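First, the structure itself, so that you have it in front of you.
Complex shown without one protein chain; remaining protein chains in place.
And then subunit A:
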């Protein structure tokens, strides 16, 4: 290795060192500590970090409630992402035709994204309040029956998914708008001359060309949805019953309400592995796009 290459490597490490040190302190050490807890017999009553092997993992994966939560998380995430993508793509396509006050549209659309999920949840809790909330009041004014949006176990999950879609769609709109803006114009002109109408152009040109950006948008949102916690905490606390108890909330309840911090951490680790797997797919897609 030459002197120049050695110098470059040294400089690279020098620049990376502060960031790496920071990451080690705030991410690496807590992660290792969490891993240690998940493999120990530690509870909040008995803080004993002695090694217990895979006992905690075995115990929670033997529980139907864990699988129920995992299944709910999957349903929640997939439904929310499909909703966000379909609505987001529709809005992005419509915005493509807008030329006046485009900035204003984008500003309004990105407002929900700029809000903290806790604030969003609080606002929706008021809007959806069974008796006094504006949604039910409006339904009543129109002579329609009131709905217990968050208290009815058959629709609580759907309500949460809808609120999630309301908040997160703007991110998908932004990503897809950027993707649409970067599409070349020429293939559309060629398609127009070739005889393709607007629907065919969308199906044969826009969708395929947008595939890399779509994949990225979907994976980012999947990761986001798998981590959903704040909405649940503020709006339903996993209820009614266990009808909205996503895996993240399952882990929280197990660790801090059941005081079984070792089992809660094990559940959180399983969630982490799922998210990591999605992330790997995400980077694989990014790499493939570059090639």
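By our rule, a contact is a pair of C-beta atoms (placed from the backbone, for glycine too) under 8 Å apart; a residue touches a chain by one contact, two chains touch by 3 or more; residues count from 1.
The rule is simple: contacts and distances are computed from a predicted model.
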item: Undepicted complex member, UniProt protein name, chosen from "Two component transcriptional regulator, LuxR family", "Carbohydrate ABC transporter ATP-binding protein (CUT1 family)", "WD40 repeat domain-containing protein" or "Acyl-CoA dehydrogenase"; value: "Carbohydrate ABC transporter ATP-binding protein (CUT1 family)"
item: Which residue of A:135, A:180, A:209 or A:275 touches the chain not shown here; value: A:209
item: Residue among A:152, A:192 or A:230 that touches the chain left out of view; value: A:192
item: Subunit A residues touching the omitted chain (full complex); value: 184, 186-187, 189-197, 200, 204-205, 208-209, 211
